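One structure is given here, and the rest of the page talks about it.
Of the protein chains in this complex, one is absent; all others appear in place.
Going in written order, the chains are labelled A and B, and every chain counts its residues from 1.
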Amino acid sequence: MAAIGQLTAEGLVKDFGGLRAVDVTSFTLNKGEIRAVIGPNGAGKTTFVSLLCGRFAPSQGRIAFEGRDITTMPAHERVALGIAYTFQITSIFGNLSLYDNVALPAQRRIMLDGGGTLRERAMAALDRVGLADRAQEQAGTQSYGHQRLLEVAMGLALAPKVLILDEPTQGLADSEITDFIALIREVAEETTVLLIEHNMPVVMALAEQITVLDQGRVLAEGSPEAIRADAAVQAAYLGG
Amino acid sequence: MDLIALLPFDLPHPALLAAGMLEGTVLAAVLALTALGLSIVFGIMRVVNVAHGEFYMLGAVLAWFVTHTVSGTVGGPPWLGFAIALIVAPLIVAAMAALTDWLVLKRLDYDPEATIVATIGVLYIIQQLALTFYGPDARPVEAPFDFRVQLPWFGYSGYKLVVVGAAIALMLVVWLVLTRTKIGLVMRATQYDRETAQAFGIPVDKVYAGVFALGAALAAIGAVLIVPIQQAHYLMGGDPLLLSFIVVILGGLGSLKGTLVAAIFIGLSDGIISTLYEPTLAKILATLLVAMVLVFRPQGLFGARAA
Partner (left out) sequence: MIRTIVLHAAVIAGLFLLEPVLSDYHHGNLARIMVLATYAVGYNMLFGYTGLLSLGHAMFFAAGMYGCAMLIRLAEWSVGPAFLAGVLCALVAGIIVGTLALRTIGVGFMIVTLMFAEAAYLVILYYNEFTRGDEGFTIPQAVRSIAGIDLSDTTNRYFAALLLFAIALIACAAIVQARTGRVLVAIRENEDRVRMLGFDPFRYKLFALVISATMAGAAGAAYAVLFGYAGATFASVQYSIFPLLWVLLGGPGTTLGPLLGTVLMFYLVDYASGTIMPGLAALVETQFGIEAPGLASAYLLLVGVTLVLLVLFAPKGLLGTVRARMIPWLP
């Protein structure tokens, strides 16, 4: 593991009332890797990545991105720095066209550092997920699988350094999942990918490193092979 | 040197201050009842009822119709008409509120923003219907009895003291019903989780209609009590609405204890300030305070800090 990670967290705690939802002593995401976060329902996976991308403020702890402390930085500024998050519950703009959906993040990226026209960037993002020919259709009328892909395209249009995907394959058909794995492999060539995923074949096919969360804590961390062999993980999650 | 003379304002005479405090107590009592209605509706249904002041006005106007009919047509004594009004007016108002819930709020699925716009519409409808049938005049209602209590400085209307007592008794009853009875339990269960309550066989629709009716009835009772002191007028709903809003927000939205504390605070200070100084200034400060509380301390001044 590299000495300095791209996105790191230390002593990260989130309390909701009396409940400690997240309690992660140390977390390091390295540049260029595909990391999967797995764990049983209610393990705090979404809360954990929400702390990383700034949707929630942590109760304790520090988060750093490329060596810079971003603990108190608002979410939209973290996005500007290059941390993109795609939602677990599909959060596309149903009343807008597919084009307008990806134009929003593309527009933000151009405002931040210029380069390319809005049309080029938006269409490129749609093209990567294979939705370019549907650009003018209304997003809300698309199939569920296409909506999930659009969600990913919105993340890609931000040209992020770290792309956080929250259960991206949930509800997808098997054929769609195969295409999705290929897409993420391609994305990972230039982007670090942090993936919350329930579908173990997807995790095993994609992840280079796996972090297992249970009751808000890191239960195990390592390569897919190591995680598969870990007795504690077996007990808590895989073997169940 | 007389230090008192250096003060930028005149110190009020103790008798005047006492009178202000008594007026304030009467106002606080009626305000607490009215605000309690608004608070219960918000607390349980998450509905901000902008038409609440009109239910109050309706109570007062109906009280006039009832007492007028009893004393005018039948020739009954004032206390009889008033007693009937005290029962009939809140019941009619409660029925109208339940109808509003069924016709309007339920159909909006209690969406918070849509219900506000809809209750603004209901406000105009009730107010204009009152104008239609009651007319634009302010009319007095005779007090049910007339005796004066002799205080050290001045005599005081016994009726006003009875109003305070009645309001306190009623609030006690409401509080007991909400905390100690099965009806109260059902209401609170609905407040926490509407869908779960439904799953447990609680008739949520009926509970909501009942809560909305109860809230309106409390405002109506407050109005019947006050109408021998103030006159009934179709535009009289504005002030109690504003003051109830202030009370409910300062007390912490949905907090019954906070509502009571804030009602006493606002009622007394409004009574004192309005008697002695300038009522408009008091209202300006109160509305700004409310806005600031919502911006910086949404849980209210007297409410518990939210988790």
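Throughout what follows, contacts are C-beta pairs under 8 Å (C-beta built on N, C-alpha and C of every residue); 3 or more make two chains touch, one makes a residue touch a chain.
Bear in mind that the values here come from a model prediction, so they are computed numbers and not experimental data.
Enquirer: Using the whole complex, pick out the displayed chains that touch the missing one.
Expert: A, B
Enquirer: Check the options A:T25, A:T72 or A:S91 and report the residue that touches the missing chain.
Expert: Counting the whole complex, the residue in contact with the absent chain is A:S91.
Enquirer: Among A:A21, A:A103, A:V187 or A:V233, which residue is in contact with the omitted chain in the full complex?
Expert: A:A103
Enquirer: Given that one chain is not shown, which residue among B:L99, B:I120 or B:L176 touches it?
Expert: Residue touching the absent chain, from the options given: B:I120.
Enquirer: Could you list which residues of subunit A touch the chain missing from the display?
Expert: So the residues of subunit A touching the missing chain come out as 53, 55, 74-77, 79-80, 84-85, 87, 91-96, 100, 103-105, 107-109, 112, 118, 154, 158.
Enquirer: Write the list of subunit B residues that the hidden chain touches.
Expert: So the residues of subunit B touching the missing chain come out as 48, 104, 107-108, 112-114, 116-118, 120-136, 234, 242, 245, 249, 278, 280-281, 283-284, 287-288, 290-292, 294-296, 298.
Here is the rule we use: only the chains that are shown with their structure count from here on.
Enquirer: How many angstrom between the C-alpha centroids of subunit B and subunit A?
Expert: So the centre of subunit A lies 51 Å away from the centre of subunit B.
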